[in-house]
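One protein chain is absent from this view; the other protein chains keep their places.
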Amino acid sequence: MKKLSLAKLNDLFAAIAQREALYLPVDNGTGKAEYTKWQEGTVYSTALNTGRSAKDFFFPQTENLMEFKMEGKRIDVIDTREECEDFVIFGVRACDAASFDILDRVYLTDPVDTYYKNRRQHGTVVTMACGRPAETCFCGTFGIDAADPKGDVTCWTVEDGYVLRANTEKGEALLAAVDGLLTDTDDKAVQAAQEKTRAILAKLPLAALSTEGVGQGLTKELFDRPEWASLSEACLGCGTCTFVCPTCQCYDIRDFDTGHGIQRFRCWDSCMYSDFTKMAHGNPRVSQLERFRQRFMHKLVYFPDNNDGLFGCVGCGRCLARCPISMNIVKVMKTLAKGGNK
Amino acid sequence: MQKMMEKRALELLADGTVSRVLGWSAGEFPYDMTPAVFETAEELQDGFVYNDFCGANLSKYLIKESRKEGKILVFLKPCDTYSFNQLLAEHRIIRDNIYVIGIECYGKADVEKLKAMGLEGITGIYMKDGEYTVETVYGSQTVKAYEAMAERCLACKSKKHVVYDELIGEDGEVVTDCNRFDMVEQLEAMTPEQRFAFWRGELSRCIRCNACRNVCPACSCEQCVFDNPNSGVAQKAAVNSFEENMFHIIRAFHVAGRCTDCGECSRVCPQNIPLHLLNRKFIKDMNAFYGEYQAGEDPDKKPPLGTYTLGDREA
Amino acid sequence: MQVTEYKPKIVAFCCNWCSYAGADGAGSARLSYPEEVKIIRVPCSCRVNPMFILRAFQRGADGVIIAGCHPGDCHYTSGNYFTRRRMALLFSMLDYLGIERERTRVEWISAAEGAKFSKTMTEFCATVAALGENKRLEDLRCKK
Partner (left out) sequence: MEETLIPYAGIVTKITGQTPDVKTFRVEAPEGGKLFEHEPGQCAMLSVPGISEAMISITSSPTNKAFMEFSVKKCGCLTDWLHSMEEGQMITVRGPYGRPFPVHDELKGKNLIFVAGGIGLAPLRSVINFVRDNRADYGHVDIVYGSRSKDDLVNYDEIVGEWMHTPDFNVHLTIDREQEGWDGHVGFVPNYVKELDFKPENTCVLICGPPIMIKFTLPGLIELGFDKTQIFTTMELRMKCGIGKCGRCNIGNKYVCKDGPVFRFDQLDELPDEY
C-alpha cells in the first residue's frame, strides 16, 4: 500500500493530468457534485456521490455510431469510430465501481460492444472508500463493501492523508507513474477507517434490507403479483430513475439528418417510456404497470437469471433521492418480500 | 393535520360519499412520500401520511383517476387547486367524480435543502415550534423551518384555495408581495451574454428524463410532440445544446398561459434546473403585455394566448 | 487573399395572401431584395409554429422573419392577431435566454407593398449581417 500526504493531493492530480485526462467529482454549484475534467484550480469534492452516475464515461448519454452519405440510389456507410484516449476517473464510489461489472456483463459479453470496449480499455478507475454513507445507501444488500471498493486503484481517506492500493495492472501502472509522490505504508490506518465506516453502515436505516423474496428463478412467483398495480400507480413514466441509475444500460438507435448526410447515434433510453417497446402493430407493454414491472423485474430477477445470481442494482440510492414521486427499488423489494410465497 | 385528514377521509369512505382517497403514503424515510390511492379504511390507517414533505401536486393524477368508477377524494394544497381548476377548464378531469378537500399550507419543506446543510444519513425529522429536529446517524441538529422551505414556497403566490368542496384548516389570501418574479428581473437586467451563459450552464445539465414534462399538470397531451415520431422533433436525448434549448423553450411555450406556476417542474428536476424561471418569464410577460392573468384562478376567464385585442403591442 | 463577404441566411415565412404576393409585387416593380432571403410560403402568419422558427435556426438560418397581413386584414379574420401575441412572447423568451433579439422579427406587409417588402428584407439582412453567424441557437451537426 502507498500513502499520499494530505497536502499532496493536488500534486497527485497534476501528475495524473499530465499523462492523461483526469475526471473527478467537483461541486457544480447546485449543491451537487458531478465528474469534471481536472485542471489547475479544480477542487475535488468529497460529496458522498455524484448526481449523475459514473456510467457516462463508458456508456455516454449519446454517441455517434456511424454516418451515411446518400447520393441518388447509393448509400455509403462511414465508420466514424476513433480510438479513445486514455483517461482516469478518480473518486468513484464502491457502488458505481460495482456497476461497471454489471455493464461489462452486458456490453463485453459476446457479441462485444466495440464502442463500450474501446472506452473501458482506456479508462482507469480510482475508487474512493466511503466515510459518510447516507440513509439512501444500501450497497451492502448486494454484497458491495463501501469500505473496500473495487476499481483499478482503491483509495482511502485516513486521518493524515490518503492510502492507495493498486488492484490491477492498470492500477499498478498508474501508481508507478506517480510513485515520486507516494511513500510505502501498512494497512493499519485503512483498517481503522474501514471499521469506522462499517460501524456507520450498520446503523443506516436500510442496513437490514435483504434480497429475500427476489432474485434468480423467481419470474413465475413475482410476475403476476397484485402489488405491481399499487406500486406503479403513481409512476409518472419519466426516465429519471433510469438515467441516474449506474446500471441501466438500455439504449435507442436514432438517425439524424444533418442536411448533408445521416448521422446514426445511440442514446440512453428508458423502459419506463411508453414508446420503448411500441411496434407498428401494437405494444406488448400497454400500461405503466408493465413498464414499471419490467424495470424492476429486470434488475431483481431477469438479470440475476442470466448472470449467476448477480443483481442488476448496486444500491447507490440515486433513484431513492431523485424519483419525483419517491417510488424506488427499495419500496419494491420490501413490498414483494412482504407478501412473498403466496 | 394528518389526523384530521385521515379522520375525514375515513368518514367519507364510510358514508359512501367517495370510494377512493388520493393522498400520500409513507415511505422509507421521513421525507419520501409517494402519491397513492387508498380504497379501504385499513389501507388508510396503515399508510396515509401528511406532513411537510408531501409536496407532490396530486391534481394531475385526477385525469386518470376521475375517469374510473366511483368518486375519489383528493387533498389539494392551495397551489394545487389552481392546477385543478386549470385542468377543469381544459376538460381534462371530471369534476363530478371528485371530492376536493382543500388543506391549508404554510409552505412545504425541501429535503434537498437539509441535505445541502450537510445533514446526511437522516433517520428522523420532527417538527416543533417552527423548527425541525433532524436526527441522523451522525447526530441530530435543529433547523429553522423556513431554512428548509422549498424555494417555490418561499415565493408562494397564493394561500387561497380557488376550488374545494370542503376545507381543513384556514383558507388564506392571495399573496400580492410574493416577489416571485425577482429572479426573472435579475436575469432581465443582465446582458444577453450573461443570460446566455446562465441558461447554458443550467440547461446543459438536462438529461432529458422528461420528469418536468410528465409531472406538469399543464402537460396533459395524450401524446407529446416530442414523443410523436411524425412531428419531426421526436427525440429521446438532448443530443446537443440546440436540442436542450428547443425542448425547454417549446415546453414552456406550450404551457404558456396555462401554467399555474405550481413549481412541480423545478421540484422534480433531478439536475436542479430552475425550470420555473422559464414559465415565470412567460407569466411575467403576459401580465405586462396583456394584463394580469393567473391561470387556474378563474376557469371562465380567457387565457392570454387564446384571445387578442386590436391594440396589442407589436412583436 | 480574397475575403468573401459574410452573407447571412435568412428565412422569411410569408403569408400566402399578402406578403408572398408582396414579394411578387417587389419583383414586378423590379425592386430587388437580398438573395440570402429564402421565402417559405405559409397559409397565414399564424401557421408559423414557434418550433418552425427554432428549426430554421437549427438548420442554419441566421435570422427569421415572419411577414403577415396588416392587423385587421387577415384572410382568416384573426390569425395575425394571434401571431402577434405568440411571437411577442416567443421573441421575448429568446431574448431572455440570451439569443439576440434582432435575429427575429415580425412585419406586416400587404400584397400591394412590394416596396416595403424589399426595404424590410434589405434592412433585416443588414441587421442580421451585423450580428454575424447564429452561434447561440446553432446545431453543430448541421454545420458542414
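Here the chain labels run A, B and C in written order, and each chain numbers its own residues starting at 1.
Basically, a contact is a pair of C-beta atoms (placed from the backbone, for glycine too) under 8 Å apart; a residue touches a chain by one contact, two chains touch by 3 or more.
Here the structure is a predicted model, which means the values were calculated and not measured.
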item: Displayed chains contacted by the hidden chain, counting the whole assembly; value: A
item: Full-complex contact with the absent chain, from A:S99, A:T124, A:Q249 or A:S326; value: A:Q249
item: Residue ranges of chain A at the interface with the undisplayed chain; value: 65-66, 68, 70, 73-77, 79, 81, 106-107, 110-115, 117, 219-220, 223-224, 249-253, 255, 257, 262, 264, 266, 269, 271, 276-281, 284-285, 290, 294, 297-298, 301-303, 305-306
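Throughout what follows, only the chains that are shown with their structure count from here on.
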item: Central chain (by mean CA position); value: B
item: Centroid distance [mean C-alpha coordinates] between chain C and chain A, Å; value: 47
item: Rounded Å distance between chain B and chain C, as computed from the means of their C-alpha atoms; value: 37
item: Interchain centroid distance [CA atoms averaged], chain A/chain B, Å; value: 30
item: For chain C, residues contacting two or more additional chains; value: 141
item: Where chain B touches two or more other chains, by residue; value: 239
item: Contact set on chain B toward chain A in their complex; value: 27-29, 32-37, 56, 61, 112, 115-116, 120-123, 136-138, 201, 205, 207-211, 213-215, 227, 229, 235-237, 239, 264, 267-268, 270-272
item: Touching residues on chain B, where the partner in the complex is chain C; value: 184, 187-188, 192-200, 225, 232-233, 239-240, 242-243, 245-246, 249-250, 252-253, 256, 278, 281-282, 285-286, 289-290, 304-305, 308-310, 312-315
item: Contacting residues of chain A [partner chain B, same complex]; value: 28-32, 34, 48, 51-52, 61-62, 132-136, 200, 203-206, 230, 233-234, 236-240, 242-244, 252, 254, 256, 265, 267-270, 273-275, 320, 322, 324-328, 330-331, 334
